[in-house]
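The structure follows.
Excluded from the complex is one protein chain; the other protein chains are retained at their positions.
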């Protein structure tokens, strides 16, 4: 093969003379001899049918940039989509650090070779546990929903029970993911949905009380919820869980925690969520990272992923780090684990650490304030539009449901019209939550100026009237 | 001042409590006391009248990106402008290395603290001298024209003469820069222009011979010239210089030197040019960097900028580096120097080194071939257009003059029309070289595909016919 | 004149910055970054933020985060990065099975910097995502060809997750046929542990086949284990011994014979690209780790990308959404009634899809085969350089050819000198070479895993196609040097590292590390600091 004797820049030994020399050292006359253990009938016949390669970097980059330019991005458009992936301000230092070749291309190096990586991860744990006010944190998972699903299995292990209670207002995609994850050939966990109060969007306490039982492994809430509202009865719900000996799992938005109490302050035994808001570009959903934290050693022992441990080196005041709890993970325990582990999203936890270090308590407070104020302003202005209402009357953080039933227009039509004005309208909820009518989930973060919001209002007015 | 007690993220000690503590240590009660030596009548009255600042990074970046988006760039448009600043392929490794914080933000660190920077510069010198086949190279200057101007003063010092011969086809802006630089209150250098053959665009040998004399400090040529053509008589010109005891200064395009003989091979005593083609983005002209090289120690001693020297450390096989020739520069010799030195363009020489290391002899050969072929193809196709001619009949490297007189249209009109089709047409020469009529200088590099060129041809056809 | 590692090793010292803990930097009041606050018109209209949050949910004490200026934060993390031997910086041959491939800077830059990638919301209207969807679709098509499978999903964000998604598909497949008796999965001890753990997560009982001296699983043992309770076999080939099981198709056939599916862990297909595929051996499912085989960066341990590939029959069970193309427009299909549902929120790791697509487009069919050939040449060349080093031995199947990696053991060295693989891994750092990865089963420890009893003092280097002959020579020379030191001056090795960013962590502390979780506040509490 490679009959043209192409030399590939990323394959140093593709130089024919070098290959020949190496084969001589090995003592074979051709590379074919090295594949002798692969029987002919298992070989691919002929050459794979792949697109013509673009060998030179410039042309390849031009090709790729051309493709990327076919996307419209949120720098060129005004974006009000959220629903789990958020457009927040990303400090350039976050990009700088996660773009450093050392962090970006590192992997399995340990205590001595990758000290800096471990310190950065350990620091993330230290920063994040301050934000959460909870002591134990594992390395981050694939995304928030994965963390939530894992938390529910943790709860099942901790309680020996196989039923979990979730709010009916949960993101249907999250629910789908959880359901697959808690399913089991041999011993599935039962998922029960608790109703939502139609006016406030918060958990229906009566329904909760009627569904919670001695079989309940966990009560799971989101605060703020998928539909944006805070859960004012969070503490009461925690007490109900406690009374029944169930775990209390709370999914939260870490960027809210400068002004909003962390789950541990109202009784959560396990907290989880997604780190993407903390310094990561949206990247089309590619920068999600699920965190999961436990309040005590008992919970820590149930984390499926490794943590980072610290110890003194021979030199006073110097520390070394390594993966902790690794023997409890499936890397060692294999099928004896109830959950598998693997490459997660370490780069994003390093980045989130940088973000928290830059922000400090004051930054976290200000960003929370900015968001809640701007979102409220947008909701207030939107609800002034004729035929348009904000569905729930509870306080909310950065998202809120907008109902367009009174305009006689569908969300789809409205969003298409907004798109024509370079605005990405809120997520269309009409298919997944038909009970909400023609509704959309709008998201407003600190990145939106008053003027941006006013532009949206004007566009909505034009589009709906 | 700063009465709001703003804390600035880039000014750690802007924290009021910290400032207070430091002032106490200093033993003064207010910062005002530290400015006591500045008399009141020299003080600015009140606050400076500057735009309202944008304190937060996100809003500031949005503001700046907004401004940059008001530019149209060459990724969105097909660019055929050159004339000293060139759109070549920039390998991503070049960006990676010159974007590394260590190189980007370093400055005056020396042998032990900035070893890597020095090695990278030393390597650039080593690589570049191979390309030029000349032994001595100074750290790079502001741009190619500055290097050319400095070469002419070197020649004057070396010969003790005060007249230099330049081709009339030199870029008028380069000429302007040179004229200012060789001007002197006390002892100016006289600039004499040598005619160009109207057909070939090459130097008029008769005129040269008539102007060269025992007063000639240097014959200066550009190869390829500003108008794109090679100088086939380069060696003969060198001999004429040698005969008269003059220096032979050749300005060349380093990206041509994989296929084109370097100036040293045809007698140049000093070579110069601009590095921008070797791995730097155009950056609106912000990535120019002038190199200047001498063939022997006598010339080396006349370089106005520092070089990099190498020496053995205490450990066998290990090297240290430092600025060489620094005592000859104006850093030490002050006014005893004929020329000043200062911060030049070191980052670009590191980058050019990376470029040459990536390219190797084969890459340099291929890029030269690609350019000369593509440029020729473009010229051939253009000259097929009615009323459009390629002015000079000599071989050229990447640029060539296109004359539109036969179309009855001005270059300005043509370029405006091309712009409407997202094409940046060649540089309009009609004002600076009226003798060429309505002509434009087109540049075609390896970045242009056949299709790009065909797009240009179609557009030109539509526009001129 | 380049350095000859036989006579002169690199005189290395890691950057040592002795950086404070971030928690201890800065002064109260310092700021690292400012955020865009609400305009005064907004605040005067909506009021204080505290009035917009239910009182009982207001945070009462601010989080105890440090307050640090931006120059210091940036310096801190830049310094920590220098204390990390990323694969584009160090010599990572040692990271066998974890394949540290060169990540071309061009693809890193375009996918992490271009706003057409970074500034996309995954729920944007499909018309505004045509570029990225095209890359998904085309990468799917490419991987269909490299694997020979009929359908590909790029939703999984790691190898483990792809194996789990495969286990979910297996489960959904059998369930869809009303076949509820199958509650067992068979794997081999030397397959990556995720092949045991992910099916276990899906609720399967796992049967593990032990390796034999031949280095490949024992067909008789497999046949004995197979039954109508077997849902699937999850297997790697070659395992990290590097020995290719030429009877893999017979193994697959045996599984099919009892109605079980067969799942191929092709996470690391470096030795196989263009040579053999899941299809030829008859597999029903397989997966790739793009971060091993298709050059997406490891990111210190994720984000990653697992590509799940299945036969036509299993396509309906793939996770949602499916990226489709109707000849004109690319779209996301969510209406998939048999799908296992969501595996990952949104559409997975889009920027990694972009990188893997780019990398394959750069190589083409010939280039991918070149990857395999050079990987295998490199590995066998390294073997020649390592095979006579005193104290080092190869496990399993003496004399057989290996593909892209080999599992070695330092057992003899340990027996003779007391220097074991943990010591060697620490010592390597002193020579500027990344510590080797022992296999997925590290160290000697009380809770010693089964696999470690089978190959103890393991070392599994993988000199994939990114490494030059010089790199391999250097790696081998470092190994030879450390072996020599172990015999001559064992204490030197046992007290290593000496040139790392930090000093040696004595064994009792090291055990502390690996058993104790930690944060700075827990540490300070434990040590009565503050």
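Lettered A, B and C in written order, each chain numbered from 1.
The rule is simple: a residue touches a chain if its C-beta (ideal position, glycine included) is under 8 Å from a C-beta of that chain, and two chains touch if they have at least 3 such contacts.
Here the structure is a predicted model, which is why all the values come from computation and not from measurement.
Participant: Please work out which displayed chains the absent chain touches and list them by label.
Facilitator: In the entire complex, chains touched by the missing one are A, B, C.
Participant: Check the options B:203, B:219, B:346 or B:463 and report the residue that touches the missing chain.
Facilitator: B:346
Participant: Going by the contact rule already stated, which one of B:119, B:195, B:383 or B:410 would touch the omitted chain in the full complex?
Facilitator: The single option touching the absent chain is B:119.
Participant: Spell out, residue by residue, where the missing chain touches chain C.
Facilitator: 1-3, 10-18, 20, 24-27, 30, 69-72, 74-75, 78-79, 82, 88-90, 102, 104-105, 113, 432, 466-471, 499, 524, 529-530
Participant: For chain A, enumerate the residues touching the unshown chain of the complex.
Facilitator: On the side of chain A, residues 7-12, 15-18, 55-59, 91-93, 95-96, 101, 315, 317-318 touch the unshown chain.
Following the convention adopted for this analysis, only the chains that are shown with their structure count from here on.
Participant: Using C-alpha centres only, name the chain that sits farthest from chain C.
Facilitator: B
Participant: Just how far, in Å, is the C-alpha centre of chain B from the one of chain A?
Facilitator: The mean C-alpha positions of chain A and chain B differ by 47 Å.
Participant: Please compute the C-alpha centroid of chain B, do the same for chain C, then give the distance between them in whole Å.
Facilitator: The computed centroid separation for chain B versus chain C comes out at 45 Å.
Participant: Residues of chain C that touch two or more other chains: which are they?
Facilitator: 26, 30-37, 70, 74, 78, 104, 106, 108, 110
Participant: Find every residue in chain A that makes contact with two or more other chains and list them.
Facilitator: Residues 57, 61, 65, 75, 89, 91, 96, 101, 446-447, 449.
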